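I have a structure I would like to understand better, so I am pasting it below and will then ask my questions one at a time.
Every protein chain of the complex appears in place save one, which is left out.
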Amino acid sequence: MSESIFLDIKIPNETGYLRLLGKIGEYLAQSLESYPGDREELAYHINLVLTEAMANAIQHTADAKRSEALHVTLRVENRKLTIKVYDQGQGFDFSNLPEPHPSCLAEHGRGIFIIKTLMDRVSYRKYDGGHVLEMEKVLF
Amino acid sequence: MSESIFLDIKIPNETGYLRLLGKIGEYLAQSLESYPGDREELAYHINLVLTEAMANAIQHTADAKRSEALHVTLRVENRKLTIKVYDQGQGFDFSNLPEPHPSCLAEHGRGIFIIKTLMDRVSYRKYDGGHVLEMEKVLF
Amino acid sequence: MLTTIESRDAVTLIQIQEERLDAHNSSDLKGQMLTLFEEGKNNMVVDLQGVRFVDSSGLGALVSGFKNASARNGNLKLCGLQPQVESMFELTRLHRVFEIFPDSTQALDSFQE
Partner (left out) sequence: MLTTIESRDAVTLIQIQEERLDAHNSSDLKGQMLTLFEEGKNNMVVDLQGVRFVDSSGLGALVSGFKNASARNGNLKLCGLQPQVESMFELTRLHRVFEIFPDSTQALDSFQE
């Protein structure tokens, strides 16, 4: 109960801020003293999934919304880390995305696969004129 | 205009989280590419004033409020960084605080002095049953 | 994207001087590699020694370089992968695509064989 943390973040819709948010996620993970696993690895993974999700949100922002802030929240509660990345684009069919083929030499298409592999629960749904990608990591 | 950032943070009311928030402040400062001064020094100062203000807020929390979250916001807008640290205590007379004497060997009483020295504008006022310490740093 | 680019015999060594290779700078790396291909430099070693973090678009830039090199009968090899970066190649199974060496000397030498 006591280890309850909530970060609500709005940054410019630009890839130059991926590093800042990634680092914040990394530090948040490193500070989770009750996590029984490898905290450095968790920190890397949180940095990574945040980067992947935000890069997608930035890339697919509708032109009319480009000057609006990118909105991200991170919450630790009941030994669960929940990250939400909001986008203001046309959305996509999250459940029917093809998995990248092992021997595939495509330049794209590994971001969501990485997120799904590293996180325990991932969902994508409409929210307030845009969408939200919600990623959950169980911390015990 | 484009470099507008907003972080709204709630953490447990415990000194164990000073490091996390200090680090977030440090990274935020390091990412302010348009800041013309020494960014590493700014990062240290932001880490420091956050630590000082949060340590005071934690120390002076009313017993009945101890289990509530500590609330901090950081905002970059119009080339100004504004930090707000909310407390839930009895407050104090901010304007009439004695300055620490140069040759003084007191163990306490340097925190607010440090904040006032390093930030461009500092205020303390009642807010929603508690108080808020607001610190401003001009970024040009 | 800060890089150091050196020629060693017929091989070009690209050392990446950034801690992060991500969606912010990966297209810049792609561009730098394209310039080298256009100059006829089709054998490359990318040294990732200084890179602590790579995302899917960083991997994509390296795959792009690899495909370009292969299409020109050259090769693009990697070296200096930090443990966390290496784990990204394993996760995406790209460690089976690239020839990966511990350091640049070994990667450069491998072109002589």
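Just so it is clear, A, B and C label the chains in written order, and each chain counts residues from 1 on its own.
Basically, a residue touches a chain if its C-beta (ideal position, glycine included) is under 8 Å from a C-beta of that chain, and two chains touch if they have at least 3 such contacts.
Only a predicted model underlies this, so the values are computations on that prediction, with no experimental measurement involved.
K.L.:
For the unseen chain, which displayed partners does it touch in the full complex?
P.N.:
Answer for the hidden chain's contacts among shown chains: B.
K.L.:
Quick one: say which of B:Leu18, B:Val72 or B:Val122 touches the chain that got left out.
P.N.:
B:Leu18
K.L.:
Mind listing the chain B residues that contact the chain we can't see here?
P.N.:
The missing chain touches chain B at positions 15-16, 18-19, 22, 41, 44, 47-48, 51-52, 55, 58-59, 100, 102-103, 105-108, 110-111, 113-114, 117-118.
In this text, only the chains that are shown with their structure count from here on.
K.L.:
When the centre of a chain is set as the mean of its C-alpha atoms, what distance in Å lies between chain A and chain C?
P.N.:
26
K.L.:
For chain B and chain C, let me know how many angstrom lie between their CA-based centres, rounded off.
P.N.:
The answer is 43 Å.
K.L.:
Could you pull out the residues of chain A that touch at least 2 other chains?
P.N.:
In chain A, the residues touching two or more other chains are 16, 19.
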